[in-house]
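A short write-up of the structure that comes next.
For this view, one protein chain was removed and the others were kept in their places.
Each chain carries a letter (A and B) given by its place in the written order, and its residues are counted from 1.
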Amino acid sequence: MALLRVSDLRLYYATVGGVLPAVDEVSLIMEGGEALGVVGESGAGKSSLALALMRTLPRNIALYDGIIEFEGVDCSKLSDEEFRKRIRWQRIAMVFQGAMDSLNPVMRVGHQVAEPLLLQPGVSREQAYAAVQRQLELLLLPPEVFQRYPHELSGGMRQRIMIAMALILSPKLVILDEPTSALDVIIQAQIMNVLKRLKGELGLSILFITHDLALASDLCDAIAVMYAGEIIEQGGVEEVLTEPGHPYTQKLLATVPRLKSEAIPEFIPGAPPDMTHLPQGCRFHPRCPHAFERCRRERPLPFRPNPRHQVRCWLWRGRP
Amino acid sequence: MRPQEAIRVLLSSGPGKAGIIFFLALAAVSLYAIVAYPLDFGLRFWNNPAIWADNPRNAPPAWSNTFTHLRRVEHTTFRATEPAAVIPGAGVETRLYTFDLDYRFEESPAFTSFSLRHLTYYSRPPLITLSLARPDGREMLLYRHAVRGPDPGESPPVSRYVEAPLRVYLSGDDTVLWNIADFLGREFEMELPLSQLRGMVDEIAFGIPGGDGQGFRVLPGDYTITVAVKVYHPQDSISEVVFVLGGSVYGLMGTDTLGRDLAVGLLFGFPIALFIGLVTALLATTMGTLMGILSGYQGGKTDIFIQRFCDVLGNIPLLPILIFLIFVLGQKLMLVILILAAFGWPGLTILIRSMVLQLRSGQLVEATRALGASPWRIMLRHIFFQIAPFVLAQMIFFTPAAILAEAGLSFLGLGDPSIPTWGQILEFGFRTGAVYAGYWWWVLPPGLLIVLTAMTFVLLTLGMEPVVNPRLRS
Partner (left out) sequence: MSLATTLALRGFTLFCVLLVVLLLVVITLGATGFSDRMLQATISEEMRGLRQSLAQTIRDPDQLEQVLHSRHQQLIDYYHLDKPWYFRLPNTVSQVLTLDLGEARTMRSFKGSSRVADIVMERLPNTILLVTTAMLITAVIGLLAGVRLATRAGSRADRVVSFFLASSYALPAWWVGIFLILIFSFKFALFPSGGMYSLPPPQEGMARLLDLLRHAALPIITLVLVSFGVWTYVVRTMVLNTAQEPFVSVARAKGLPEPLVRRRYILRVAAPPILTNLTLGLAGSIGGAILTETVFNWPGMGRLYYDAIMAADESIIIALTFIFTLVYIIARFILEVSYIILDPRIRYV
């Protein structure tokens, strides 16, 4: 049984400019213990996908539907209250983008990490605090951090505090929204190592959101590429990275600088689309070098070049 | 942001639109007041009792009649400079000044008075008669007066009533009493002793016997008051004839305890309130902006000094110090404005400084500086123009504060006596007990106008918010 099965998930925002489909017909499958990387440019809808999975939605929602099945439970059947009590943070936790603002500035961080545990029935304060100390240790944080306020911590420390907070209830799945993007390379490497260890030792499943393909390939077993609210390509790391099927993924790979290669990193021509006025047909066609008539008319369906690989592009129509 | 664009943003918000409309209205009324009255209005009119002598005291506005069960007499002043008709005769000429009065009230007048100003005669002194034609067809002679002849050594032309007008308070004049007694006997065959008639002049002149042989009831209808002046030389002249129907309600806004027409005082308050608010705000924002730019741009010791100074100055509670300074230095409006400005700028300086600090580290300024532009030029072109909308918004925000502070000070009895403000009108009412006597027309409107004026600027501030804070623009 798959750990997480998402089908036709849609999350549209109501904005002044019109309806904004931040997540559109997204389908995903994740197995237990697996790490899935979600990559894409800024504004592609990665965070929105995470919020949709966590059901922590902003007020201005125009549409939110689709099926999210977690450990065999259809979450769309659960009320908000049930979801809060049974799934959120207990089974699926998340590290939000921007750890700098994710902590309450007037509370000691240790207590903030402990809070979800303290809400559990039958957990004493001492037990909770001890658990927090264990988490801190796991994340290579010195114990005195517990008593500190957020403004007294470095960015990397805060990021790790957020990870500790996500792990405190030993969830099955952790969503990490760009956990390393604001950090320097050394801290980034430290955190990546911690994540790999967690995945290996605890069998944690990770949904890793980033716009850095290299990082994603380092940690993840599978990759999903998002463009303008859609997942335009997904599959095993090997498949996606070595045989990218979608012109966008190909361009994206070409932007990654390589040490051993002479090739100069490219830029993707054109700009990301205006999300409230998306182009007809394939959303990528105005920037696509291979676009043909059909791409301008019809939205591509997902095609499967091989069983572990799926591409939303008309170029793959008719191929096996 | 360019000015046109700022105005467009301002106009696109409800409060901004309302604020602009109110402001234009205030400005228009102020302009009218300045044009219609001399600038020394306070000394020449407001604080000059002679001007208001004929007015009823503590009279509510005329329109309050709509709410009362009894229609009260509206105070009316009739003035004429030219006679309505001239009856020629042999060697004499009778000039008639007539006033038509549509008497629709349910009480008799509080008093009636008659006055005459600047009379000049060339041969014999003129003879003046005042009579009343009543709606019941009866004529009533009220008063007859022969102008005093030339004094020894005086030769024509002789002028009379130049300094002080001839003023006859009909309700209390003895000759009028005689005439009234005469009238009663002739028309109604009533004989009343003079002592009883005293104080009943107006009741009788504008009424008929009630039927019970004692009282009088009001006789409504059209009256004509005729002042006939018999002159003996064609060149004789009178500059003004005035008849006052003393009422118990007065004009648009009523009167205060000195009989002053509150409408006029309130009207004159408009330009003053705007003046106080705008000038103070202008001074304070100019100072605040200059110091803020200097502090933020110069940095170093200057910065520290200015900031410490602002910290101290900005923390002084304003009203007590204002009371003290005005009490010691004298009640002058300009002084109030200066003090308000002097203690008002530090808050702005602190804000401006932090904005300048941000701008200063910006690329544009860095680049310009690298190119060797002079600091003054940078401060003006690249810093001042950037913060200009914010400065303007702050100025608008400061305006009501200044108006309210002056009003508060005036209310404590420290207003400038030569310049009547709304606060002072209220203060006089408060001091003389108008509040406890329930003279609402006296104490409510000035406060309401202060609120309205302050509100105008608050509305403008609210409307300016999107101009200053782009996040709010949608």
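Quick notes
Definition applied: a residue touches a chain if its C-beta (ideal position, glycine included) is under 8 Å from a C-beta of that chain, and two chains touch if they have at least 3 such contacts.
Keep in mind that what you see is a predicted model, and the values were worked out from it rather than measured.
Shown as candidates are A:L4, A:I68, A:L103 or A:L252; the residue that touches the absent chain is A:L103. The chain that is not drawn here is touched, among residues B:M190, B:L357 or B:V451, by B:V451. In the complete assembly, the contact with the undisplayed chain comes from B:L313, out of B:L43, B:L313 or B:A373. Of the listed residues A:S7, A:T56, A:S124 or A:Q280, the one in contact with the hidden chain in the full complex is A:T56. Against the chain not displayed here, chain A makes contact via residues 54, 56, 84-85, 88-90, 94, 96, 98, 101-107, 115-116, 119, 149, 151, 162, 165. Residue positions on chain B in contact with the hidden chain: 15, 308, 311-313, 315-321, 323-325, 327-329, 347, 400, 404-405, 407-408, 411-414, 426, 430, 435-436, 438, 440, 443-444, 447-448, 450-451, 454-455, 457-459, 462, in rising order.
Rule of thumb we're sticking to: only the chains that are shown with their structure count from here on.
Inter-chain spacing, taken between the CA centroids of chain A and chain B, is 71 Å.
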